[in-house]
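In what follows, a structure is listed as structure tokens, so that the remarks can point back to it.
One protein chain omitted, others in place.
Chain nomenclature is as follows: A, B and C, assigned in order of appearance, with residue numbering initiated at 1 for each chain independently.
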Amino acid sequence: MAFHELVSLCTTINLRPRYSETDKMGIVYHANYLIWFHEARDAMLEVLGIDICAAEVYGYKFPVTESYVRYRLPAHYGEDVIVSAVPVIEDGQTNSVAKLRVRYRVQSAKTRQMLVEGETVNVITDSEGKLLLRLPLCFKPLASRLDAACKQDFKV
Amino acid sequence: MAFHELVSLCTTINLRPRYSETDKMGIVYHANYLIWFHEARDAMLEVLGIDICAAEVYGYKFPVTESYVRYRLPAHYGEDVIVSAVPVIEDGQTNSVAKLRVRYRVQSAKTRQMLVEGETVNVITDSEGKLLLRLPLCFKPLASRLDAACKQDFKV
Amino acid sequence: MAFHELVSLCTTINLRPRYSETDKMGIVYHANYLIWFHEARDAMLEVLGIDICAAEVYGYKFPVTESYVRYRLPAHYGEDVIVSAVPVIEDGQTNSVAKLRVRYRVQSAKTRQMLVEGETVNVITDSEGKLLLRLPLCFKPLASRLDAACKQDFKV
Partner (left out) sequence: MAFHELVSLCTTINLRPRYSETDKMGIVYHANYLIWFHEARDAMLEVLGIDICAAEVYGYKFPVTESYVRYRLPAHYGEDVIVSAVPVIEDGQTNSVAKLRVRYRVQSAKTRQMLVEGETVNVITDSEGKLLLRLPLCFKPLASRLDAACKQDFKV
């Protein structure tokens, strides 16, 4: 199964590591990268026209069902980073499916050195946590933007 | 205005500082003591017959409106602590008021040295966040236990 | 004892509440405001020419010894805030003392409504945690900036 990054939808945020995010090794504690991924995913969704707050008011939830992180080099307090999020599609996936795979990269803002990479999968559920198989209306912009990006990035 | 601790209702929990709770100074990050206070308060409320989850199902909220912390000595990873929570009443306060003041102490489990002290105030609100002036039914056990403790501790 | 804000040194940061910072009440968890205060204090110190990382390399530590928070209204995910930090001096305090009192305000970025207020005290210690009575060299800019601000703000 092959995965493709929709690079035209890549969104980048700048982050300043917080003192509270460090641990006694003197580096950013490893669980915090999932929080930074979340921030980058939110920024990406905002660009794609998705408003998580509005979706939650309708009773939809958007939980993470899978996460993978590869920690190459630690981020440090005092050294700004950039975090990018890019949607990933599987070969043969229709974008009407209520599932979103995103790939992340954390790089030093100064040197652009790769620090951390990762991936998450989110699904959309109703208020009881039941998996939705089709995208609800408030997530439709996501599907159309992913479709358009597929066509643009891969000329399909 | 004088405050009195209802020592007969003092509840104590044992905590092992987590690696994730440390910072690059090598000590427990200062915001985490509020989380430890919360754990001790929850344990105390459980003893007093209050079920926060049940209260939330009824739409009640129990937010913190004030916190004070005095950091004397740092807690460290690898050194267990005990955290105590004790309700505090003001002179002339009727315990039917939807407000709870709690005092906390964090001590080294080994040496009993005082590390951190603090205090919080919680109020009870409805689902819209509107302050309740009277205790709802599911918080009544709290009032009667506080009353009984007042009588016992201060012979009033 | 009277306290005065050195308003000419007030520093403000913009923050977007993180999903990870919310709790099951649907609001920003109360301990996180201390982290936001820390971010605002760091920004203020940077403006004042203090580099905490450099100071830590010399073995100095800058722990919080006291914190007070008054939670008026909750911050929410999806609603940006501004956090301000302003140094506070006591009557008769000489700014060469290794102690810093800072006052904070968290306001809605949109409505400017006051959400949370607070105060912290930091001290400077050596690597063993022993309190310094005099400011080390790398903190001197702080003293001179506080002095200058005192003269400017209060015409003394």
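Everything that follows uses one rule, which is that contacts are C-beta pairs under 8 Å (C-beta built on N, C-alpha and C of every residue); 3 or more make two chains touch, one makes a residue touch a chain.
Model, not experiment: these values are computed from the prediction.
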What residues on chain B make contact with the chain left out of this view? 16, 18-20, 35, 38-39, 42, 51-53, 77-78
When the complex is taken as a whole, what residues of chain C touch the one chain not shown? 19-20, 22-24, 26-27, 29, 31, 77
Interface with the undisplayed chain - residues on chain A: 24-25, 27, 30-32, 34-35, 38, 56, 61, 63-72, 74, 129
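Everything below uses one rule, namely that only the chains that are shown with their structure count from here on.
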Draw the chains as dots and join the ones that touch; what shape do you get: line, ring, star, complete or other? complete
When you take the mean of every protein CA atom shown, which chain's own CA mean is nearest to it? C
Chain A to chain C: how many Å between their CA centres? 32
Rounded Å distance, chain A centre to chain B centre (Cα mean): 37
Counting only residues that touch at least 2 other chains, which ones in chain C make the list? 35, 38
